[in-house]
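With one protein chain removed, the remaining protein chains of the complex are shown where they sit.
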Amino acid sequence: MSHHIVEVRDLRYAYPDGTEALSGVSFRIHHGESVALVGANGAGKSTLLLHLNGCLVPSAGEVRIGDFPLTRSTLPEVRRTVGMVFQDPDDQLFMPTVHDDVAFGPLNLGLPEEDVEARVQAALATVGGEGLAKRPPYKLSGGEKRSVAIATVLAMSPSILVLDEPTSNLDPRSRRQFINLLRAFEHTKIIASHDLDMVLDLCERTIILQRGKVRADGPTRDIFADDRLLEECHLERPLSMQAR
Amino acid sequence: MHMADALISPAVGGVMWAATAGLVAYCCKKMRDGFEGFRVPLMGVLGAFIFAAQMINFTIPATGSSGHLGGGMILAILLGPYAAFLTIASVLTVQALFFADGGLLALGCNIFNLGFAPCFIVYPFIYKKIVGENPTQGRILAGAMIGAIVGLQLGAFGVVLETVFSGISELPFSTFVVLMQPIHLAIGIVEGLVTSALVLFIWKARPEILEMAAGAPATAGLSLRKVLVVLVALAVVTGGALSWFASAYPDGLEWSMAKTSGKEELEAPADGVHASLAALQEKTAFLPDYGFKSAEQAEPAEAAGAGTEPAKEEAPAWPAVDAGTSVSGLLGGTLTLLLAFGVGFLLKARHKSA
Partner (left out) sequence: MDIERTLFEIGALDQMALQDTPLHRLDPRTKLITAMGFILTVVSFGRYELAALLPLTLYPVALAAMGDLPAGYLLRKLLIASPFALFVGMFNPLLDRTPLLFIGSVAVSGGWISFLSILTRFCLTVSAALILVGSTGFSPVCMALGRLGMPRIFAAQLLFLYRYIFVLTEEGLRMVRARNLRSFGNKGTGVRIYGHMLGQLLLRTMDRAQRIHQAMLCRGFDGEVRLVRHCRFTSTDVAFIAGWFVYFGLARAFNLPQILGGVVTRIMA
């Protein structure tokens, strides 16, 4: 894994109807960091994430992945480097079987069949889903779907993992397994989430977005201890940090 | 209503399958040429939408029965004719495989009946002509209504033609038409209402979807001439195939109307000229032999000439249907069934113990 930096400079984005979703977002994430993106609904988290691998094109500003600015020509390379896991796993698992879904990325990369097979096996093994290979997606539980969704992305050997609300709708056991799984990854991780306790567990750095702007960017513990800041951003302390 | 394999003859089934397969290939080619990657998931998901929509019912006031969306028209409006045809074809394929809705051989007929008219006749020449570049509520309603009614009438008529030409069902053309068309008029009205309700909903909520669909390059290249050419070609091929088979089996309309001596005597006794002719004919069933035709046609003609009274006069003109033979036929049939099921049980038992 090379040293990939994710850098965003004065990013602006407006919806087709004119409303501004991002009004000048800037940050720099270094290789191996685990960064959480938190904020109220509508703050612009998902929109921001979609810029990181070119799904959305900014109205102004720049996105740099590694040493490349994100442009049309660097898009394929960026998509190989930045693996994105979406909010709804059903949007991500669109092939007849789990095996087909995990193989989708490598096949599109043009890899020969044996390599594809090897990657599928490795990716499924990493998420603990070897037994799921032949299953159709509709037969998976919520936790299994999430794991497989990650596997589909891992098969492309990304250096950076971007996840949008990964623990929503998971039962406590699946959630814990998932957190442990993520903890074991050495990739750079950028996670948008409402699950502040997971953020506390996983991410040493947190960025708070409020109405399309970066409101705070610093060590997680410090940010979650700042009650006034959290209040202003329609957030509150993680449950584990609240006195009960 | 869907055609069933039970009512279809190989000629009709084969021709319609070929026609549909050709259309599918053509649509796929069109999709390749003007390819927009987003259509791939869109077609799949919209097909699933139609599938789900068909399972949600609404009550029709005054009748107490319920109805649901057919979907041909809305797909054509959202996807353009080529993609819509493929989507309809895929939905029907899944229905045929999983719900035995229509058979596998009849699938060709069903896709054609339910797909060709909405996509290639109604959408370009009725709906688009009425709604045009500047849709209004009234125009959408009119376009959807007329379009749905015409589309379903044509589809229902297709079923009638296919059934009658197959000659398996006794229903004469006139009766069938009188049954099918009015029912499908009612269904068409309902479909028109639902389709227009849907289109209006989208038009008010997100008009850009309709604009995107209407402007799609995938609607290009369709002209009245092309459609007519397809239909004429289909008629010619069907006619050819039917006369090919008609010489081996006096099937179809001709049969319903002639209906004198009754059937191809294939349960005839093992002797008699007719019987050996029949036996020979069975074996060469797929090869036209015009020599036979004249001999075959001669018999019913004789019988018709022999008397105006039906059954009684007829019986002697037939090769005698020997009671002993018929009974043995039934006996053999029962034994065959027993044998078949016996083999089945044996296989199952062996499988279980293995």
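Lettered A and B in written order, each chain numbered from 1.
Quick note on the criterion: contacts are C-beta pairs under 8 Å (C-beta built on N, C-alpha and C of every residue); 3 or more make two chains touch, one makes a residue touch a chain.
It should be emphasised that the depicted structure is a prediction, and the values quoted were computed from it without experimental measurement.
Chemist: When the whole complex is taken into account, which chains on show are touched by the absent chain?
Modeler: Within the full complex, the chain left out of view touches A, B.
Chemist: Check the options B:Met43, B:Ile130 or B:Leu234 and report the residue that touches the missing chain.
Modeler: The missing chain is touched by B:Met43.
Chemist: In the whole complex, what residues of chain B lie against the chain that is missing from view?
Modeler: On the chain B side, contact with the omitted chain comes from 1-2, 4-10, 13, 24-25, 28-29, 31-32, 35, 37-38, 40-49, 51-61, 69, 86-87, 89-91, 93-94, 96-101, 103-105, 163, 167-172, 175, 190, 193-194, 197-198, 200-202, 205-206, 209, 249, 251, 259, 262-264, 266-267, 270, 282-283, 285-286, 310-311, 314-315, 321, 323-333, 335-337, 339-341, 343-348, 351.
Chemist: If the missing chain were put back, which residues of chain A would it touch?
Modeler: Missing-chain contacts on chain A: residues 50, 53, 55, 76, 79-80, 83-84, 86, 88, 90-97, 100, 103-105, 107-109, 113, 116, 134, 136-138, 152-153, 156.
Operating definition for what follows: only the chains that are shown with their structure count from here on.
Chemist: Indicate the whole-number Å distance between the mean C-alpha point of chain A and the mean C-alpha point of chain B.
Modeler: 50
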